[in-house]
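A single protein chain has been omitted; all remaining protein chains appear in their positions.
Each chain carries a letter (A, B and C) given by its place in the written order, and its residues are counted from 1.
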Amino acid sequence: MAAEQVRLDRALRYGMVGGGPGAFIGDVHRRAIALDPNTTLVSGVFSRNHESSMETARALLIDGARVYRDYREMATAEAARDDGIDFVVIVTPNVSHFEIAKAFLEAGIHVVCDKPLTTKLEDAEELGRLVKSTDLLFGVTYTYTGYPTVKYARELIRSGALGPVRFVNAEYPQEWLSQPAEQDEGNRQAGWRTDPAQSGASNCVGDIGTHVENMVSYVTGLEIDSLAARLDSFVSGRKLDDNATIMVNYRGGATGVYWSSQVAIGYDNALRVRVFAEKGAVEFAQEDPNYLRVTMLDAPKQLISRGRDSLGSRGDSLIRIPAGHPEGYFEAFANIYKTFTGALRKRLAGAKLDEVDLDFPSVNDGIQGVRFVTRVVESSQRKSAWVNF
Amino acid sequence: MAAEQVRLDRALRYGMVGGGPGAFIGDVHRRAIALDPNTTLVSGVFSRNHESSMETARALLIDGARVYRDYREMATAEAARDDGIDFVVIVTPNVSHFEIAKAFLEAGIHVVCDKPLTTKLEDAEELGRLVKSTDLLFGVTYTYTGYPTVKYARELIRSGALGPVRFVNAEYPQEWLSQPAEQDEGNRQAGWRTDPAQSGASNCVGDIGTHVENMVSYVTGLEIDSLAARLDSFVSGRKLDDNATIMVNYRGGATGVYWSSQVAIGYDNALRVRVFAEKGAVEFAQEDPNYLRVTMLDAPKQLISRGRDSLGSRGDSLIRIPAGHPEGYFEAFANIYKTFTGALRKRLAGAKLDEVDLDFPSVNDGIQGVRFVTRVVESSQRKSAWVNF
Amino acid sequence: MAAEQVRLDRALRYGMVGGGPGAFIGDVHRRAIALDPNTTLVSGVFSRNHESSMETARALLIDGARVYRDYREMATAEAARDDGIDFVVIVTPNVSHFEIAKAFLEAGIHVVCDKPLTTKLEDAEELGRLVKSTDLLFGVTYTYTGYPTVKYARELIRSGALGPVRFVNAEYPQEWLSQPAEQDEGNRQAGWRTDPAQSGASNCVGDIGTHVENMVSYVTGLEIDSLAARLDSFVSGRKLDDNATIMVNYRGGATGVYWSSQVAIGYDNALRVRVFAEKGAVEFAQEDPNYLRVTMLDAPKQLISRGRDSLGSRGDSLIRIPAGHPEGYFEAFANIYKTFTGALRKRLAGAKLDEVDLDFPSVNDGIQGVRFVTRVVESSQRKSAWVNF
Partner (left out) sequence: MAAEQVRLDRALRYGMVGGGPGAFIGDVHRRAIALDPNTTLVSGVFSRNHESSMETARALLIDGARVYRDYREMATAEAARDDGIDFVVIVTPNVSHFEIAKAFLEAGIHVVCDKPLTTKLEDAEELGRLVKSTDLLFGVTYTYTGYPTVKYARELIRSGALGPVRFVNAEYPQEWLSQPAEQDEGNRQAGWRTDPAQSGASNCVGDIGTHVENMVSYVTGLEIDSLAARLDSFVSGRKLDDNATIMVNYRGGATGVYWSSQVAIGYDNALRVRVFAEKGAVEFAQEDPNYLRVTMLDAPKQLISRGRDSLGSRGDSLIRIPAGHPEGYFEAFANIYKTFTGALRKRLAGAKLDEVDLDFPSVNDGIQGVRFVTRVVESSQRKSAWVNF
C-alpha cells in the first residue's frame, strides 16, 4: 500500500507565507520538508513587516528578489515565472488562512495550509469548492496522522481485525496556558491563539481539539452524528476556551468522549487516542509515538514497535531509521509532506493519483475540522445541548 | 494526623453475611482483615443455602454453632451473646444490602457494608437515619481510598499547595464484560451484576462508576452541583449499562469528566484520577498504587514513592513495608478495616473519636454514591440532560 | 501443576524466634502467613530481652505461657506439648540462624528460616545433612520466587519455548545505605547488616545479592560453573560491601552478569531479572510484579498480566484476586508459606509429597546461597579472579 514514487530531474520549489522571526510553526515546516531530499524553499512573505521578512530570507540564504511585500504579489509573481514555486505553505495565524489560500489557488498554485483551515465554516467550504474547480492539490497539516504507528492503527481497524468500534476516548492535554501567558507581551504564541480576532471562536478546540477530531476520524473512519460540548475558560481574563469536554455520538451506534486542555499541568503535548472495538483495542500516545499498544481479547497486550514489527505497507514506507532509534514529531510532519510532494511529483509527471498517493490531510479534512469547532462552540453556548454535526 | 491506637485485651470478633463458595469479595474482606492482627471471624451466613454456608465455615474452621440460617437469626442471636460479634461485614449482592444492614443496626451491631450501599436512594437515606439514631459505626468499603498515596493526594489538595482545583478527569476502564459473560451460567459475578433484579438500575456505574465518584470526592473535597450522563450498553442482550460517560459541574466552578467502562479491552481495573489545580496537578493510577505523580508549575514532574517519600502522617501510618516492596489491593482494603477497627476499639474502650479516627468511608459516602448512580441514570434517560445533584 | 490441597480439621500452629519490637521482617512473616486462613502463631522468643518478648506477645494476644526465655527452651517445651507448634519461623540476624535451626530440627520441629541460611558454608551444609537425616520440612524465605509471574517465567523457560538460555542480566539496586546509616544508633536494620559479627562476610551480597542468585537459579535452572566478582564499599567507614558486580559462567555455555547495590540512589528495591534465550526473552521486575515482559523473535513484545493472562497452572494457583487489583510483596511471601504449609498439611495427613508440593525454597537453595556469598567474597579478595563454584 506504499505510494509508488516518481522521480523528477529537478527539486520541487516551494514558497512560504508566514514563518518569520518568532514564529514557531514555520520553522517546523521548513525542517520537516528538509528531512527528505529535493524540495527547496525559494520564495516567501515571511512577515507582514518586509524588513523582518528579508531578514528571514537572508538567514535562510533565499534570493531577496523572490521575497514579496504581500501574499497577493507573491501569488501573481510566482505564477508568472517559469521557475515559479510548485506549491505554497501557509503558516500564518488562523484568521488569514482563507484569503491567502484563496489567492494562491486562484493563481493556480498548489497549497499546503496549517490547521485549522479557516475560522469560519463558510470560508472553509468555499476553499473546498475552489480546490474542486481548480483541481489543485491541497494539504492541511494535521501532523499527527503522519506517524507510521497511526497509519497502522488505521489499517488495523480498517482490516476488521478488531471488529466494529464501540467507544473512543481521545484526549489532548497541555499545560502551557495554565497561567495568563497572553498577558506577557513577548509570548506571541499565547497572544494570537487566545485572541478571537486572530484565532476565531475557539482557542483550545481550534488549536488542539481539532487534532483530536481529525485523528479519531482518520484512525477509525467513524463519522460524527451529534455532539454535546462544554467549554471552560479557567484562567482569569481569558477571552476564549482553554479546556473542552465533548461527548460524541457516531453514526452506527459507537460513542466517544474527547477532552482537550491547555491548563492540564504535568502534560506537555499529550495527544492520546484509545479505540475500543468488539474484539480488540488500540492505543496511541503522541509523546511515545514509536510504539502502539494493541490488545486482542484473550491474548496478551502487545507493544508494537515501529521498525521492529510491521506497521503495514503504508506505515513501513514512512520509516526512516530502524527500531530503537526514536523518530518523533519532525518525522510525522515530514511524512505529511513526503506524501504531498510525492503526489505533486506524480501530478507534474502526468501520472494518475490513487488513494494511497492522496493519504495526506485534505481540504475536506480541513472543512470537517472547522465544522467540528463550529458545532462544539454552538453546543457549548446552548448549555451542552446535543447538536447535529 | 495518624489515628491514635487503642489496644484491647482481646481480639475483635466479626461475622459475615455473604462470602460463600464462588463469591469473590467475601474472601477479599477476610484476607484484608487478617493482614492486621487481632480481628477474628467467628460467625456468619455465608450463603442462602445453609449447607454451602456450613461448608464455608468448615473450610475456615469456624464453629458451626455460630453459622446461621439467615441474617435475621444471626443478628438476634449474636446480639444476645456475651461474646457476640463486634461488627458484621455485608458482602451480598447489592439488592439485599439494605435489609441486612438495617437488621444488624437495629440489633445494635456495628456494620461494614460493601458498595454500592443500596439500590434505592430512599433506602440509603433510611440507613443514614438509622446510623445517626443508633450511633453505631458504619463503614462502606470504597476500597481505593485506603491507598496511602490516595491519602496523600487528598492531603496535598487540602493543604492548598496546588491551589484551587479546576478540572478533574477520572476514569475506571475494565474489559471483563466485553463479551456477554452473563450468558455463561458459571459466571456468577457477571450474572448478578448485569441483572437489574440483583444489581439495581445500573451495572457499570453502580459497580465501578461509584468508585470514581467516591475517589474524586475524597481526594478533592469537591461537591457535585450537576451532571450530564450518557450510558451505553454495547453488548447485545445486556440489560444494563456497560459504559458510562459523565460530565460533572462542581460547586464553585470546577468541572470534570468521568468515564467508566467494562468493555475497555486492554484494561483490567484501571481506576485513574487526575486532578488539575491552579498551581499543580496530581495523578493516581490504581494499577500502580505505590506511586503518585505530582507536578507543580515551573518544577519537574515528581514521582512520589510510597515508603520512600513522605505521604503525610495519615498516609505514612498506613504503610506496612518499605518502599520498593509493592503493596497492593489487599493493603488498601486492610487500611479501610484498620481504620474502622481502630475506631471501634476506641469506642469499645470508651474513648472519643475524632476526624482521623473516622477516616473510612461512611454511611454518608454510601448515600452519596447511591445518589450519584440515581442521578446518572436519570440524566441518561433524559438524553444526557443536566441534572441537579 | 497446582499442588493438591489437603485440609486438616485444625489450624496449623507455629512459633517464631525473632521478630520483636523494631524488627522488620518478623512482622512481614506474620502478616504473610495470615493472608491465608488457618495457620496461627501460638509461641515465640521474639527478643533476647524477655520483657520485650512478652510485650510483643501481649500485642499479638499470644498466651504468655508459651513465650520462652530462649530458643532452646522453646524447642524443648514445644516439642513436648501435645498441642506444640507444627513449625518454627526463624527471623533473627544471619549469624544465629544456624544454631537456632539446628535446635529445632533436633527437637523434631519443621523449620522456616530467613535468608541467608547461615554465615558459614559448613554450617549450611550441616543443616542440609540434618534435614536429610530428620526428614523434616525446611523452607528458606527467598520471597521473590513466590510471585506467580516468576513461576510462569520459570515454566516458560522449562517448557523450551524460548530455546536454550544464552545470557542473564540480573540486578538488585537499592538506595537505603547510600549514607552511613549504620552510624545512626536508631537504625537497627542498617546496624546489624553492615556488622560482620552479625551479618557474616558480606553485607550487600548476603542481603540482596543472594536473592539475585536464587531467582536466576529458580527461573532458568542454570547452574553456576565459575564466577568473578568485585565488591565495593563506597561509604566511608563501612566494614562490609555495599555494591557488587559479578560475572558468571554457567555450565553449558551460558553467561551472565549480576549487580547488586545499596548505594543506587533512585532505586528502592528494584530486583530485576532478564533472561535472553535463543528464540525469546523474558523480563521480571519486582517493583512491577503483576506483569511479565515476554518477547519472542519475530513477534511483538507481550505484557503478560497476572490474572488476565494464564501464568500456567502453578502460577494461576497462587493468585488471590483478579487482574488489575495489584498483588505485591506480601502475596509473594504468602505464596512461599502457602506452599510450605500445604506440604506440611499433607505430611501431617500422611500423604506423599511431590515436586509441586515442594515448590518452595529448600535447605539446598539455602546452602547454594551461602556458597554463592562465599565464592563471591573469595573472588573479590583475589582481585576478581575466576573462582569455581
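Things to note:
The rule is short, and it goes like this: a contact is a pair of C-beta atoms (placed from the backbone, for glycine too) under 8 Å apart; a residue touches a chain by one contact, two chains touch by 3 or more.
None of the values given here were measured: they were computed from a predicted structure.
Note on the undisplayed chain: of the listed residues B:187, B:302 or B:364, the one touching it is B:302.
For the chain missing from the display, the contacting residue among C:102, C:166, C:188 or C:371 is C:166, taking the whole complex into account. Within the whole complex, the absent chain has one touching residue among C:99, C:125 or C:232, and that is C:232.
In the full complex, chain A touches the omitted chain through residues 7, 9-11, 24, 27-28, 30-31, 34-38, 59-61, 174, 176, 267-270, 286-290, 305, 307-308, 320-331. Counting the whole complex, the residues of chain C in touch with the unshown chain are 166-167, 169, 171, 173, 175, 178-179, 228, 230, 232, 234, 243, 245, 247, 255, 257, 259, 261, 263-266, 274, 276-281, 283, 293, 295-297, 301, 383-384, 386.
Where chain B meets the omitted chain, the residues involved are 294, 299-305, 308-309.
As a convention for this text, only the chains that are shown with their structure count from here on.
Note: the chain lying farthest from chain B is A, by mean C-alpha position. Inter-chain spacing, taken between the CA centroids of chain B and chain C, is 34 Å. Our note on geometry: chain A versus chain C, Cα centroid distance of 55 Å, whole angstroms. Spacing of chain A relative to chain B, judged by their CA centroids, is 44 angstrom. Multi-chain contact residues of chain B (touching two or more other chains): none found.
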